[in-house]
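The complex is shown incomplete by one protein chain, all other protein chains being positioned as in the whole.
And now, chain A:
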Amino acid sequence: MERHQNSVTRTPLNSVVVQRRSKSKSYRLSYRSCLGATSRLCFTPALTARRLNTSRRAPKSHNITEKVNPEKLALLVKTEWQLSYVSPLYQFRHTQLKSYSRQLSAFIAAEKQQGLAVEVEGPQKTFRVSFSLVQGMAESDDDAETVLIQIHSKPLFARQDEPQRPVWSGWLTCINGNPDYLRSLPKDFICLPLFGSSGAEALTTLVKSWFQQFFDCCFGPLEISHTCLQWLMALWTNCHTESSIQHLKMIWTLPVVPPLQVTYTVNSEDAWELWSSVRKEKEKENKAGEMAKDEEENSIDIEEVTGFMQGLKSHFYRHFRLDLSAGSLDQVSTALGSAKYKGRIKISNSRYMITTLTLLTECALLKMPI
């Protein structure tokens, strides 16, 4: 049986039938209502904790090219995506992708006729939408398969051989989503909480509207929090021995008038040395405890992450007498990828894509409407 069918037809362990309200009244799946139905099985809101996990496994590079179609992979890497979170989708079926492609195309055409600003490629063009699966990314059985959406512009009088490039791309994914939360969802709801888009804002808005109308979900902007940015810095630096990060760059803004932007770029070897020294210090502390060695190596704690950041800040302070904590971290980047506070992510190396998306899925799940 195909994977995606598993996710779609999976019945949560509780086998609860959610009373379906009429569709004419728009409703959002509220986490509480979901809880109300499942409370007898004791799934509580603490599952999607209010904070990111304080410890996570050290990323190993995945041989993702063996699991995922390399063409699809190429579409995902090296592009900067704007992130949003999206609440679970009601009655989204991975088997209906062709139909969704047609419906979204029609929706866009209709909206265009109504004069909504979709003057992306000029009035002579229509849009062709294609939904497709990106199989092989899902890490656990509870993760729904990733869906990729592409919008090509279709000139009315296109030549046969004229290559069509997508004018807009987007994807919905769930990587290593919290299994307790995922299993607590009522039947008929698919959770793909992380949405990435690239292309004209007008098209992004249209795609979101369509989803909202058809699957009764809601979208919201996903900022990459300070903690999450620190995690990414640490996780990427941790990979340096396997694939060079080339540099660790941070961009801060200090709140003075006029605002002061500080770009702090650390040599990759030195960043790595600092990171491993912080881990060693932690290891010494842990020796007092009973952690097994490989577990210790594999798991990274938030304290190590903040210790790393603190080291970088104190080195800066020694030279400039400016405390970066007074400012805000806007962006971190390495050769493996870049992340911006305002919710933009670029994954430059597919080997660490799963790690990055796991973290971002967690961020998205934290935003699920309570």
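We take it that a residue touches a chain if its C-beta (ideal position, glycine included) is under 8 Å from a C-beta of that chain, and two chains touch if they have at least 3 such contacts; residues count from 1.
Just so we're on the same page, contacts and distances are computed from a predicted model.
The listed options are "Large ribosomal subunit protein mL66", "Centromere protein N isoform X2", "dolichyl-diphosphooligosaccharide--protein glycotransferase" or "Ubiquinone biosynthesis monooxygenase COQ6, mitochondrial", and the UniProt record of the chain not shown names that protein "Centromere protein N isoform X2". For the chain missing from the display, the contacting residue among A:53, A:95, A:213 or A:325 is A:325, taking the whole complex into account. Although one chain is hidden here, its contacts on chain A can still be listed: residues 254, 256-267, 270, 273-274, 277-278, 280-281, 310-311, 313-323, 325-326.
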